[in-house]
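Worksheet: the structure to be examined is printed underneath.
Excluded from the complex is one protein chain; the other protein chains are retained at their positions.
Here the chain labels run A and B in written order, and each chain numbers its own residues starting at 1.
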Amino acid sequence: MTTVQNWLLDDSPNSKIQANLGNSYRMFRALMRNPLAVVGGVIILTLVLAAIFAPWIAPQTPLGQDLGARLLPPSAAHWMGTDELGRDIFSRVVYGARITLMIVALVAIISAPLGLLIGAVAGYFGGWIDKILMGITDVFLSMPKLILALAFVAALGPGIENAIIAIAITSWPAYARIARAETMTFRNSEFISATRLLGGSHTRIIVRHVLPLCTSSMIVRVTLDMAGIILTAAGLGFLGLGAQPPLPEWGAMISRGRTFILDQWWVATMPGFAIILVSLGFCFLGDGLRDVLDPKQGGKS
Amino acid sequence: MSAPLLEVENLRVSFPTPAGRVDVVKGLSFTLGRERLGIVGESGSGKSMTGRAILRLIRSPGRQSADRLVFDGIDLQAQSERGMRKLRGARISMIMQDPKFSLNPVMTVGDQIAEALKTHESLARKDVGARVLEMLHSVRINDPERVIGLYPHEVSGGMGQRIMIAMMLIPQPDLLIADEPTSALDVSVQAQVLDLIDELVREKGMGLILISHDLNLVARYCDRILVMHAGQVVESCAAADLYQATHPYTRGLLAAVPKMEETRDELPVLDRSEWSGT
């Protein structure tokens, strides 16, 4: 164990792999010293495991109705009670992890690379390309995100795919800003000119050198944004514009439970706890990651 | 010499690092009368932390301790935070390094000087104003009426440092700590500022601790010199005897000072092997 650790923490690594692994290990150790970040990591890990192993974890199927067991309060048989169709809420919450995970993953996969590319291109080339791209970015940035997402879904039609597209369209500008700022700091540095002199094309420089240097601040930002994405998606679900019944999406579940809120409080409240827990997990992890990867940014959003 | 103004025995200051707590000041001891003491050392030798520790201004997570830290018969370590605040400024004051950072950017110069006075004395508003103007005069600011209304970014570095001196001397302290008071200034105004400090300190019979990395400067303005290295005092001597110093570190520092009349191709590099490990 100690030899592995020594190898990882070697001040003069012998290979690129050793250096990279060493860096990751150092970051991991720094992250482990932050109790909130550890809590966040555990929550996210639980979410992923719940999504993968949902059929084994959930005691019942998420869609199986049992009209004889309608609106039962939480008990040993139904940990979170049952809803108006007699479905086990706990099972639905567990399956809902799949939907939530899919939404955040897809939004991140669409918006982060888009923003990264736009920002890096703007920052790298500068001049009028920068002006135009950043002008568009600024217009999007000064819009209310939720309202814009609502309007997009209204035009595209309700549904989970459209909700994902709408959220992605409203989240990329923040990433473009970060990527541009990051690119500007090393645009004129010597290693970039060296690569140019060696005949590297613009595309190659952007893809091989500029983009990788932006990734750590992007990871921090995306993690911090996850909570907002989850809340927006749940909000769309709540308004009936996101995931459609009978999908066990948490926001839509709260919306259904609203009718029974005064007498059967658990129907609406339980999915809410899941949303809070997962969002909080991403916030904790993002905060911790920022302290490790981006210390100069500490505390600012 | 009567009872000493300041006694420091085995002063330690430590900061946490990922590898555990590290002492930046390791068992420093000295006594000071109403005299001018110079503390020299390279950056990172713990000299600045010594100045702050005397005022008990080492902020968490830093920690300080000493066997004895007595100022004018007052045990500083036994003072409450409130007790320390009564001493700070009023009896022990400190001139900070760079006026660009050590003056509050959104408060006028006059307000900042007046605050130092009002914290310790209750005076009528017009008496405060008069004292501030008088103090600015004595630090050779020609048109104090205009200067009191300025913000720090509107004054030059040399003037900023004279404002700093005015602010720190206006409550008439007994001990002045000057922490690299001129290292952020242009060479042309360094001597003016130091001459001013020197004159005011002598005039009021204060004690002075001049912290600097510059051997010559300290030798010129001080009576006695402590040479610090890696948190410890390696040499203590009268300023006049500095050039007979025996410790290899001091000798190394002296050798590295360029002289007007010589023609050396290359300044010697400190050979740390001679004393490291001691």
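Everything below uses one rule, namely that a contact is a pair of C-beta atoms (placed from the backbone, for glycine too) under 8 Å apart; a residue touches a chain by one contact, two chains touch by 3 or more.
As a convention for this text, contacts and distances are computed from a predicted model.
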item: Complex member absent from the view - protein name from UniProt, among "Deoxyribonuclease HsdR", "Dipeptide transport system permease protein DppB", "Aromatic ring-hydroxylating dioxygenase subunit alpha" or "Cytochrome C oxidase subunit IV"; value: "Dipeptide transport system permease protein DppB"
item: Sole residue of A:88, A:182, A:249 or A:287 that reaches the chain not shown, by the stated touch rule; value: A:287
item: Among B:12, B:36 or B:88, the residue in touch with the chain that has been omitted; value: B:88
item: Options A:85, A:146 or A:184, residue touching the unrepresented chain; value: A:146
item: Touch list for chain B against the chain that is not drawn; value: 52, 55, 57, 60-61, 81, 85-90, 93-94, 96-98, 101-107, 115-116, 119-120, 146, 151, 153-154, 164, 167-168, 171
item: Footprint left on chain A by the chain that the document does not show; value: 36, 135-136, 138-140, 142-148, 150-156, 227-228, 231, 234-235, 238-241, 251, 254, 258, 261-262, 265, 268-269, 272, 275-276, 279-280, 283-284, 287, 298-301
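We take it that only the chains that are shown with their structure count from here on.
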item: Whole-Å gap between the CA centroids of chain A and chain B; value: 51
